[in-house]
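Sending over a structure as structure tokens; questions will come in a sec.
Apart from one protein chain that is not included, each protein chain of the complex appears where it belongs.
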Amino acid sequence: MTMEKWIEINRLKKNVDDFQLGPIDLSFEASTITAVVGNNGAGKSTLLKVLMRLAAQNEGEIKVFGQLIDSEAEGWKKRIAYLPQTLVGCDSFNGNQLRELVSKWYPTWDQSLFEQLVEMYQIPLTKKYGKLSQGVQQKLNLALTLARDAEILILDEPTAHMDIPSKQLLLDVIVEWMERGEKLIIISSHQAEDIRKLADYVVVMKEGQLLGKFEKEELTSQYKQYWMEDSLPNEPIPGVIERKNERILVSKCAEETESYLASKQLKWLRAKNLEIEEIITYMLIGKAS
Amino acid sequence: MELPIRLSKESREPIYHQIEEQIKALIAGGQLPAGTPLPSIRVLSKELEISVITTRRAYQNLEYQGFIRTTQGKGTFVAEIEASKKEEVTVSAVYQAIEKAVETALRHDYTLEQIEAVFQEIIASLKEKGGHDDDGKMD
């Protein structure tokens, strides 16, 4: 299994009116799925759009497959399939026309995969895009994006308007898609399930800044909640980020906290790893929801 | 195929190790006979809601220890293993389960003598009922 860096972002900065993104240093490796999470307005979409060269950065550089991206050569773009949060400019086209327009530019286009997705989601291809419901529009976009079968897939909130069964189906589709060859997926999402079931890595963003890129279990093994046997002394405890009451505490560094508790002969009745969405909440707002 | 693996959020045991031990137990117990295809790393990761890095680590360890084998392009399968190795796994699983019970008792400030007494009591009551339960599962 190679862990080749397919995307490298160095010292990236982008100013949009009074919002500042970055500086960001980040890389994405082959055969991984990374979820980009953060509050609304954290700059997730902006980051993905700059990555697609839909807006030029103010500083820094982006390399895709080792090449600096630029607007002259489109070769690197053929190797990325990008799904924007909302697809604009195609209300008057129907699914068949959009398929014709999109498939033209991808030598890797997989017609049978497209048909399979259309069948699975029951997407009407003869109805104008503008007349479809938001959920169906999103399904059509996904079919148009996944069937490009490019090596890199960038999904900006792909499931925001979808019903529960459709979301479940998509999880399976993405896992299957990942196994079609050496692939890389970056998915921005507010859905806890997408993160739990798909992500290997989690990129956390807040107010334009990158809080970090973490391996999922690196987070879930470190963030723990403890139910103590006795009331705790009122002194600071290493790693502890919240005390819910005098007997329940939450740590973001289990090792430090546990060795401290052990040294003070403080015992706990129960310890539990936090769920990934609880951890993200701590990271973004500094306390439990 | 879906594997009956359950990860504990409360265990201090690392996730990859939990997976490893449970697959070993399934193989040793005969629930996964030799040649059974195992889910791909990506599929198992989705089911268990963990990263492929963790799942891959578990699979690599299992492969290293000879419990599973990976054929390029075909997938991962349960390997042929000797009876003695199965035995080893079973024995170690039983030891681990009992060790865990003892640890729990110790955490609740039981002395070793008290624990021994509890153990004797349980054994005695099982004997009284007439034998042990064959279908009993180990967790």
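Note that the chains are named A and B in the order they appear, and that numbering of residues resets to 1 at the start of each chain.
Heads up, the rule we're going with is that a residue touches a chain if its C-beta (ideal position, glycine included) is under 8 Å from a C-beta of that chain, and two chains touch if they have at least 3 such contacts.
To be clear about the criterion, contacts and distances are computed from a predicted model.
Missing from the rendering is one chain, named in UniProt as "ABC-2 transporter permease" (options: "NADH ubiquinone oxidoreductase 20 kDa subunit", "Succinate--CoA ligase [ADP-forming] subunit alpha", "Cell division ATP-binding protein FtsE" or "ABC-2 transporter permease"). Among the chains on display, the ones the left-out chain touches in the entire complex are A. Residue in contact with the omitted chain (choice from A:Asp91, A:Asp163 or A:Glu182): A:Asp91. For the chain missing from the display, the contacting residue among A:Asn40, A:Ser71 or A:Thr126 is A:Ser71, taking the whole complex into account. Subunit A meets the missing chain through residues 16-17, 45-46, 49, 52, 54-56, 71-72, 74-75, 77-78, 80, 82, 84, 87-93, 97, 100-102, 104-106.
The criterion applied here is as follows: only the chains that are shown with their structure count from here on.
For this pair, subunit A with subunit B, the centres built from the Cα atoms lie 33 Å apart. Residue ranges of subunit A in contact with subunit B, taken from their complex: 1, 31-33, 171, 175, 178-179, 196-201, 215-217, 221, 267, 270-273.
Interface residues of subunit B facing subunit A in the complex, by the touch rule stated above, are 9-10, 12, 14-15, 40, 42-43, 45-46, 49-54, 56, 107.
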